[in-house]
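Below: one structure, written as structure tokens.
A protein chain is absent from this complex, but the other protein chains hold their places.
Order of writing sets the labels: A and B. Residues in every chain begin at 1.
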Amino acid sequence: MTKTTVMLIVVALAAASYGLDAQVSSDRLLRANDEPQNWLTYSGSYMSQRYSLLKQIETSNAKNLELKWMMQNQVFGTWETSPLVVDGIMYLTQRPNDVMALDAKTGRMFWLYRYTNSGRQTVCCGAQNRGVAILGDTLFMGTLDAHLVAIDTKNGKPLWNVAVADDKLAYSITLAPLVVKDKVIIGVGGAEYGIRGFVAAYDPKSGREVWRFNTIPGKGDPGNETWSGEAWEHGGGSIWVTGSYDPATNLTYWGTGNPGPDWNPDQRPGDNLYTDSVVALDAGTGKLKWHYQFTPNDGYDYDSVQVPVLADLMWKGTVTRAMLWANRNGNFYVLDRENGKFLSGTPFVKVNWMSGFDEGGKPIQTPQPPGKVTYPGNQGGTNWYSPSYSPRTGLFYVSAWENYGSIYRKETVPFEPGRRFNGGGNTVAMPNPDAPAMRRNAINDWTDVVGRGAVIAIDPKTGQPKWKFQMYDVTDGGILTTAGDVLFTGGREGYFHALDARTGVELWKANLGGAIMSAPVTYSVDGKQYVIVNSGNVMAAFALRE
Amino acid sequence: MNGFRSLLGAAVVFTLAAHLTAQNAPQNQTGTYDRTQIAAGAIIYGQCVLCHGVNGDQITGVDLRQGKFLTVASDADLVRLLATGRPGAGMPAFTMLRSDEVAALIAYIRSGFDSVASGVKVGDAARGAALFSGKGACATCHRVGGRGAYAASDLSEIGAVRKPESLQRALVDPGAAMIPANRSVRAVTRDGRTIRGRRLNEDAYTIQLIDEQSRLVSLSKADLRSFELSPTSSMPSYETTLTVDERADVIAYLLSLKGR
Partner (left out) sequence: MRAYRSLCGAAAVFTLAAHLAAQNAPPNPQAADDHFVIDTGARLYLGQCSACHGTNGDLINGVDLRAGKFLTVRSDDDLTRLLATGRPAAGMPSFAVLHTDEARAIIAYIRSNFDATTEGVKIGDARRGEAIFEGKGACASCHRVNGRGAYAATDLTEIGTVRTPASLQRALVDPAQAILPANRQVRVVTRDGRTIRGRRLNEDSFTIQVIDEQSRLVSLVKSDLRTFEFIPTSSMPSYAATLTADERADLVAYLLSLKGR
């Protein structure tokens, strides 16, 4: 049989299973695990484990991985996108808001859509876009100027385009939306500019807003009392990484960003709900079911903008529907995802901003004196980098920054619409006053003394590391695990690693030459498993040697 | 047709007035303005140049050469505007122009100020939209604003990238007007399956297309028994099935499509 025949059979099977047009129905999204050849949501499934059932590549043969294709994008700057793969076609974004459809087998392009931003867009941390969502024959993308655009999967043409928020006030969208049933759920960034964050759901056909949940409660709403005066109006609580969904409870979970101003908690006394929290929202109405706040009255920019990883675990003898969360604040948490109950919290890196938890799971804060080092530092023990959970190993995997601290400085800052609203600053703790701070240089001139990267495999039951894979430079790469017990990740050094998910032993690596700033994805076409990763301006696809 | 064309070939010896009279009586069957008419319009444009400039772009928001207007869409709109002016905006009425002179002026504007090109008549966009989805059956192959088929190229932004003349050419002689990249592909795989579609992208080893079932398909050339590009367009010519005015209306509609 030729490869083409195989491909046509695959197409025919797909057509038989999903109807002639093979649309991505909400039912397919719900059962994403039943089609491991595809990658249908930002994190691979609603559980957001970034775990694939594919196992053609496994620990014994990972050493035979070889490059199949590369796709060089047309723009410069860190590439944080995570693609979708649907029946052999890959949909991905590049800066600022371009969408591409590629043949997942060759990397060749079917179409390219270029969205033109207003020119007023304001973002703190680069013209990032982390991907699209799909429903039916439509892709959904949030834009830097805070629009939501629906795009035809067949030809890359826009179907509708609505303003989600006001870009003049520095609202922006960088995350990949999450489609749940008949809703496209999105959130806004801009907590460095004094926005008031929200999660909102849109009708996929018309682009009409269906519900909105403000991450900062307004006057008279429960939670508003955790702010003083009018501070809530510019309270931040941005949403810039894709959430998760549990069909059993119909709850959608989203991590919220830092309060504004970032580094001056004195300017906003109180716990500042629902910043640095996870919020559980009814997917149909947007109503808050529960919340858990990781860092009350945060003075360290510890956004809780991590992917909420859902996992069903044995917890003290009972099967528990848990949520696993390695937070920017340096702690690994286990929560009960039905009610938000705090089950455990354990530092996975050096932590000195708190000394422990009270009975309710609230951190006991220990602010460091002015000029002294706070651990973890401003970029956090981890950040938005996708973690992974393997149901096979029962381990949670996180990209961590170890032994990295910052010295914080706070000052009073007035709110001005659309302007920076930081309230101070921070410097990386360095061993020597003249040493370069951590940054992305061609030459590592700051060294691991200032902080180093690691993949840490955490046993959720104990919160303790099972193994660690240390890198010399820090890492902003996400993590993918597979049923072949292979863990894929990369870091700023540009190495793309395959590790044994059980032991952390390196199985294979390739130097791709550019920082890896996003998470790998795996899929298969014509019976061949591919794993892709972005490095610098290149997407590289690997598969086993023939 | 042939007789009419040879008449035009000899037209340079006529006086302008006589020529225009002769031409206006029988409808121009090509939907275009002829060169003599455009050349005459260039002289009449002397009335306009003081305000609109030699390049037609001196009034803010207006670029006559590029077909960019504040209120005008169709040729009929232009005729009305010349007759009434827009006193509020400082444009006088040009009632002293004869109707043949007005037609010549419009021809010059529609030619893009280029008497070597042919000016294209632009009709009414609303009527054009009806023809697009009705009599012309354009939407059975083309897609606009998320509606229609994928077989032919999406026209949602066609007004932003094509000129009236190019649209006119595509309607009358689709084979000649077709962009090579959009050619139809017919591929036969080693096991005898035939795949037809529109080419989207191609390199030395692979080809990407959208097939007749609107699926994005990527083929490896090494896996194909035969692979051919259709020299002709599958789009029919509208030279006889639409009238000149209807084509002018369709062009007006297509020019109004600027994306979203």
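The rule is simple: a contact is a pair of C-beta atoms (placed from the backbone, for glycine too) under 8 Å apart; a residue touches a chain by one contact, two chains touch by 3 or more.
The model shown is predicted, which means the values in this text are computed figures rather than measured ones.
Within the entire complex, contacts from the absent chain reach the displayed chains A. Across the entire complex, the residue among A:Phe213, A:Tyr375 or A:Trp446 in touch with the chain not shown is A:Trp446. Between the chain not shown and the residues A:Val241, A:Val278, A:Met471 or A:Ala543, the one that touches is A:Met471.
The chain not shown here touches chain A at positions 431-436, 443-450, 470-473, 491, 493, 495, 509.
The criterion applied here is as follows: only the chains that are shown with their structure count from here on.
Looking at the complex, you find that chain A touches chain B at residues 1-5, 8, 11, 20-22, 88-89, 101, 103, 105-106, 108-111, 152-155, 157-161. Listed in rising order, the residues of chain B touching chain A in the complex are 143, 145-146, 150, 154, 156-157, 189-191, 193, 200-201, 203, 205-206, 208, 210, 213-220, 223-224, 259-260.
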